[in-house]
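Every protein chain except one is present and positioned as in the full complex.
Naming follows writing order (A, B and C), and every chain is counted from residue 1.
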Amino acid sequence: MKFDLILRIGTKLILPFILLFALYVQFHGDYGPGGGFQAGVIAAAMVILMSLTFGINTAQRVAPRAMVERMVPLGVLIYAGTGVAGLLMGRNFLDYSVLGHGAHARELGIFLVEAGVLVTVAGTMCSLYYAFVERGR
Amino acid sequence: MEAVHTLINHYNYVITIFLMVGGLYIVIARGNMVKKLVGLSIFQTSVYLLFISPAKILGGTAPILDPAYSVYSNPLPHVLILTAIVVGVATIALGLALTVRINEAYGTIDEDEVLEKDPEP
Amino acid sequence: MTLLTMLAVVVIAILRQRSLFGVVILSGIYSFLIASVLIALDAVDVALTEASVGAGMSLVLLLSTLHLVKTSEIKPWRSNLLPLATAFVVGAAVVWATLSLPPFGSPDAPIHKHVGPRYLQKSIEETGVPNVVTSVLADYRSFDTLGETTVIFTAGIGVMLLLRGRRKRGAK
Partner (left out) sequence: MSQLIAQLPALQVVVPLLGAVLVAFCRGGRTAYFVSLLVSLLMPVVSGLLLWQAIIAGPISYHLGGWQPPWGIEYHIDVFNGLVLMMVSAVGALVMPFAWRSVADEIDEDKQAWFYCMYLLCLTGLLGIAATGDAFNAFVFLEISSLSAYVLIALGRDRRALLAAFRYLIMGTIGATFYVIGIGLLYVVTGSLNIVDIGSRIAGAAAVYPHAVIAALAFITVGLGLKLALFPLHVWLPNAYTYAPSVVTAFMAATATKVAIYLLARFAFGVFGQAFDFRTLPVADIILVLSVAAMFVAAFVAISETDLKRMLAYSSVSQIGYITLGIGIANKPGLTGSIVHLVNHAMMKGALFLALGAVVYRIGSARLSDLAGIGRRMPWTMTAFTIAGFGLIGTPGTVGFISKWYLVAGAFAAGQWVLVFLIVGSSLLALVYVGRAVEVIWFRDTGPAAARATDPPPSMLAPILLLMAAVVYFGVETSLTAGIAERAAALLLGGLP
């Protein structure tokens, strides 16, 4: 499979679009279907596809294992941190209204927690994939 | 006629229940662990339909607000099921990891064969 | 309706399928069918999730597992009576419960009268987000979503804990 030209070029062509689609799903989640979970999986799908065509070493150069493993707790930290901001400002946990004025504060809060979700989901999905693949070696 | 009417009105539920029974049966009856997990995910998926079906309003549209529409389906079940799907996949992933480890320790992924190798006291 | 019937057919196929690879592929088909049904039911966000997370991710994991365990055949069934009876009792319970429920798609059902409508009316005003599923998910019930992210986190660390490191043959 390593020498299949069509597959390799086809994958190279499609990879940026997968990433673009992931970002679209992430940032357009307020207006259309989508959000951190879906975007996270799509981003991870990009890495998995890369590993399928170019081998896991290439994939791990783009998304090193140490990095994706750190992303797993990092996302939860971003999410919970957004919540703790509410606590520190004297409001309830996850009360986004402290982040700004009116509905904008809420929008900002939603943006932050969706980012947290994206990080954790993408990190976890890649880590899971790596864990399974490396077990087979 | 009455019965047919009821059936059509509840067709979603009928299929949901069929999926539920089928999935549960695969989980309980199968010795193969991967197939068990597939059955488990079918069983869980049937629950998604159980939640989502009542959320639908005939003539309504997806709950993305737009001045052009006025009737929307209920968004809350969608949120719950989104959560449930993610939880389901997490469970399946963990189950598969355990299956891999069991295969390494026993050389099989059939529950009966594992039990033969390590009889219950 | 066609989709729903197809779902039933796929489940029967999974039941009867003896090749593990076949089961896995059919489960992928099943997930995508569910996603289509969900779109028909207006649950676009859920459909996207099912297609990416349910169909995509679990398929990848199932196939990786098959690759690792190197088993493709399933042994014939075990004793059938007890599981079948259990499954049917559960099914019967749900039938019994749902027969009295409000008919499909009726706007007068209790869930359209309580809690739900407020999200639809106030989402833009209170959160500035027109996709109500997103605003409920990430704001009104965002603690659930924190829990959900934690579930993913748990599964991630858990799987790595189980699969990383040197393998030891059964310690005993």
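One rule holds in what follows: contacts are C-beta pairs under 8 Å (C-beta built on N, C-alpha and C of every residue); 3 or more make two chains touch, one makes a residue touch a chain.
Not measured: the values here are computed from a predicted model.
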| item | value |
| --- | --- |
| Displayed chains contacted by the hidden chain, counting the whole assembly | A, B, C |
| Candidates A:D30, A:D95 or A:E114 - the one touching the absent chain | A:D95 |
| Touching residues (missing chain, whole complex) on chain A | 70, 72-73, 76-77, 80, 83-84, 86-87, 90-97 |
| Footprint left on chain B by the chain that the document does not show | 24, 27, 33, 36, 40, 43-44, 47, 50-51, 54, 76-77, 80, 83-84, 87, 90-91, 94-95, 98-99, 101-102, 105-106, 111, 114-115, 118, 120-121 |
| Residues of chain C in contact with the chain not shown | 93-94, 96-102, 109-116, 118-119, 139-144, 146-148, 150-151, 153-155, 157-158, 160-162, 165, 170-172 |
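Just so we're on the same page, only the chains that are shown with their structure count from here on.
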| item | value |
| --- | --- |
| Contact graph of the chains (line, ring, star, complete, other) | complete |
| Interface with more contacting C-beta pairs, comparing B-C to A-C | B-C |
| Per-chain Cα centre nearest the global Cα centre, belonging to chain | C |
| Interchain centroid distance [CA atoms averaged], chain A/chain B, Å | 25 |
| Centre-of-Cα separation between chain C and chain B, whole angstrom | 4 |
| Chain A and chain C, separation of their C-alpha mean positions in angstrom | 21 |
| Touching two or more other chains - residue numbers and ranges from chain A | 31-33, 37, 128, 131-132, 135 |
| Shared-contact residues (touching 2 or more other chains) in chain C | 44-45, 49, 53, 57, 61, 64-65, 68, 124, 130-131, 133, 137, 145, 152, 155, 159, 163, 167 |
| Residues of chain C that touch chain A when the two form their complex | 44-45, 47-49, 52-53, 56-57, 60-61, 64-65, 67-68, 124-131, 133-135, 137-139, 142-143, 145-146, 149-150, 152-153, 155-157, 159-160, 163-164, 167 |
| Of all residues in chain B, those that touch chain C in their complex | 6, 9-13, 15-26, 28-32, 34-35, 37-39, 41-42, 45, 48-50, 52-66, 71-83, 85-94, 96-101, 103-106, 108-110, 112 |
| Interfacial residue positions of chain C with respect to chain B in the complex | 1, 4-5, 7-8, 11-12, 14-15, 20, 23-24, 27, 30-31, 34, 37-38, 41-46, 49-50, 53-54, 57-58, 61-62, 64-66, 68-69, 71, 74-75, 77-78, 80, 82-84, 86-88, 90-91, 94-95, 98-99, 101-107, 109, 111-112, 115-116, 119-120, 123-124, 130-133, 136-137, 141, 144-145, 147-148, 151-152, 154-155, 158-159, 162-163, 167, 169-170 |
